[in-house]
Each structure stands twice: as C-alpha cells, then as structure tokens.
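Only a single protein chain was left out; the remaining protein chains are all shown in position.
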Amino acid sequence: MIGEIVITALIYLAAFFLFVGSLGLAKLPSLMQRLHGPTKATTLGIGSLLIASMLYFLLERGSLSIHELLITTFLFLTAPVTALMVANAHILRDTRDRKKLPPTGSAIGWAVIDGPPAEPSEQD
Amino acid sequence: MLKRLVPHPLLTLLIVVVWILLNGVSWGSALLGLVLGVAIPRFTSAYWPDRPRIRSPLMIVEYAAIVLWDIVVANFQVAYLILFRRGDTLRSRFVTVPLDLKTPEAITALAGTITMTPGTVSADLSGDGRALLVHCLETHDPEATVAAIKSRYETRLQRIFET
Partner (left out) sequence: MIATASMVSLIAIGAAMLLNLYRLLVGPDTPTRVLALDTLTINAIALVVLAGIFYDTTIYFEAALLFAMVGFLTTVAYCKYMLRGNVME
C-alpha cells in the first residue's frame, strides 16, 4: 500500500518535471535560457520515473529490473555533454551574444571562438 | 606484464559490470563481458596514455550525495522560475569562473556538475583551460554565484583528483 503511494507520487512528480522542462523550452525567450529547462527538469523527471518503474516491478511483480539504472546513469552522463555542445554551437553562430561574453581573465580567449592554443608537440 | 594486459583496471571492471547488467546474471555473460573488458581497453589504450588518478575514493560518495541533493533543489528552483516568472524579467547572464583545477577529468566533472545544479549551465572552456564560461538563469550577485561554485564543488573535486 505504502509502496503504491510512493510509486504514484513519483510518477506524478516525473510528469510534472517533464512538462515544466518542455514548457521552459517553449516559453523562455532566448536559447541560453531555454537550455536550462530541458537539462534540469528532464533529468529529475526521467530519474524519478525510472525509480518509480524499478519500485513497481520490484514491489508489484517481485522481479528486480536493472535496466532503469543503466538508462538513468546514461542520461545523467550525457545531459551535460548535450547542453555544452548546444551552448557551444549557439556561441559560435550568434554574433550578438558573442559580444556579451565576459573576458576569460587571461590573454587566451574562449575555446569555441579562438580555438585551443597551438601546441607545437602535437600534430593535428 | 599485468599493466600491459590490463591498462585501465577501472574501465575493465566498468565494462564487465555494465555487460552483466545488460544481459542478465549468468556465467556466459560474465565470461563474454570479461573478454570485452580486457579487449576494449587493450585496443584503445593508445588514445588513453595515462590513467586518471583518484586520491581519495571515499570523498566521491560525499560529493555524489551533495550533487544529488543539489539537483533536486535545483529542479524545484528552476521549475518555480519557469512557471511563475516572465522570461524577459529574469536576470540571466554569463559569468566567468576562474579554475584552480588542472587535470582534465576534474574539469570535466566540475563542468558536468555545474550544468546539473542550481540555475547554471556551463557553456565553454577558455583556450588554455584556466576559466569556465557559465550561464546563470537568475542571479542577483554574480560574484556570490562564482564563490559558491568554487567553495561547494571545486574544493571537493580538488581533494578527490588532486591534493
């Protein structure tokens, strides 16, 4: 009974966060702001949904299924990479936003725009 | 001899565990996983010349707990901002986080953590790897945000990967 309540709560929580993440993507005005919605809300959404699924098959069916853990780990590892690459593409393509970037604090600029400094030992 | 056969023991262990989780617990999948776990690091070791060094493995548990808690808190904060604020009234801006970390693994971990936690997304690294470009969704005080990132995550990562 308690397990059922916990599973239901987790499913509702997941649906709420997935919806809010997509709402942020549709509602916010600039790309860098839109990036915040999916990267955060969807990870907790997917995370709690997969925990709910694990609990469901463990408590209701009595069988432990571990595939959910793999999916969760995979999504948590790949979400930052996706966000970083979309942000990189945005900075490279949007010349207005590029002027608003803060300085790096050293002589060498940001990697997307100026590229990494030339290393003589490494042939590319 | 052992070092040449198993250049990355942790990677081997990871491949075996993931293979067993994917294909079910049995002797056959364990054996095939072990074969793959030895073969893949062996053939890709040319691209991974040195092993990442972890100084204090126990700190990882504490760090993971802190990050997981922050992810949950961050989700509620961002959900509140998305639902109840108009997009053009948010004070979003880029900030520069100067880095004290040196090793690539530690910087990768920090960038990933920043993306997953309160209202911040890491957007780029400077060419020399000494500063991280971070976008904040809502911030009154950029210096406080930078200081929070440095004290909460960077010092812990420094203790895990460097000393």
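To keep things simple, chains are lettered A and B as they appear, and every chain counts its residues starting from 1.
Note that in this section a contact is a pair of C-beta atoms (placed from the backbone, for glycine too) under 8 Å apart; a residue touches a chain by one contact, two chains touch by 3 or more.
The structure presented is a predicted model; accordingly, all values stated were derived computationally and were not measured.
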Left-out chain, listing which of the shown chains it touches: A
Absent chain, residues of subunit A that touch it: 4-5, 7-8, 11-12, 14-16, 18-19, 21-23, 25-26, 31, 34-35, 37-38, 42, 45-46, 49-50, 52-53, 56-57, 60-61, 63, 65, 67-68, 70-71, 74-75, 78, 81-82, 85-86, 88-90, 92-94, 112
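The rule is short, and it goes like this: only the chains that are shown with their structure count from here on.
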Mean-CA-position distance for subunit B and subunit A (Å): 12
Footprint of subunit B on subunit A - complex, ascending: 16-17, 20, 23-24, 27-30, 32-33, 35-37, 39-41, 43-44, 66-67, 69-70, 76-77, 79-81, 83-84, 87-88, 90-91, 100-106, 108-112, 114-117
Subunit B residues within the subunit A interface of the complex: 18, 21-22, 71-72, 74-75, 78-79, 82-83, 87-88, 90, 92, 94-96, 98, 111-112, 115-116, 119, 121-128, 130-131, 133, 135, 137
